[in-house]
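With one protein chain removed, the remaining protein chains of the complex are shown where they sit.
The block that comes next holds subunit A.
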């Protein structure tokens, strides 16, 4: 995805990516504006300084496993790709084994 150079959140290259860490230690680097699809992550990253994540641009999720977090990152990309789309929006595939965990994580992340 191309980054909008006028986006206030991407002032410096350091702030363009955020790191999401799963419970089993996998680190996912995704673009900040994709991560902000989730209202919870948006609150964590831009809150009034209460969260330590503000400074380090990294969020450690102790209850979300790596498979689930990987799928969530794919969803962020899917959503950004197909928002305001004129073409038909395809279905987002989810593996049934993870459906319950993804539902819980999506509920927590509000996305």
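Here is the rule we go by: a contact is a pair of C-beta atoms (placed from the backbone, for glycine too) under 8 Å apart; a residue touches a chain by one contact, two chains touch by 3 or more; residues count from 1.
The rule is short, and it goes like this: contacts and distances are computed from a predicted model.
*Asks:* Unshown chain, UniProt name, "SOCS box domain-containing protein", "Aldehyde dehydrogenase domain-containing protein", "hydroxymethylglutaryl-CoA lyase" or "Creatine kinase U-type, mitochondrial"?
*Replies:* The chain we cannot see is, by its UniProt record, "SOCS box domain-containing protein".
*Asks:* On subunit A, where is the contact patch with the chain that was removed from view?
*Replies:* Touch with the absent chain occurs at residues 72, 75, 78-79, 82-86, 88-89, 91-92, 94-97, 99-100, 102-104, 106-107, 111.
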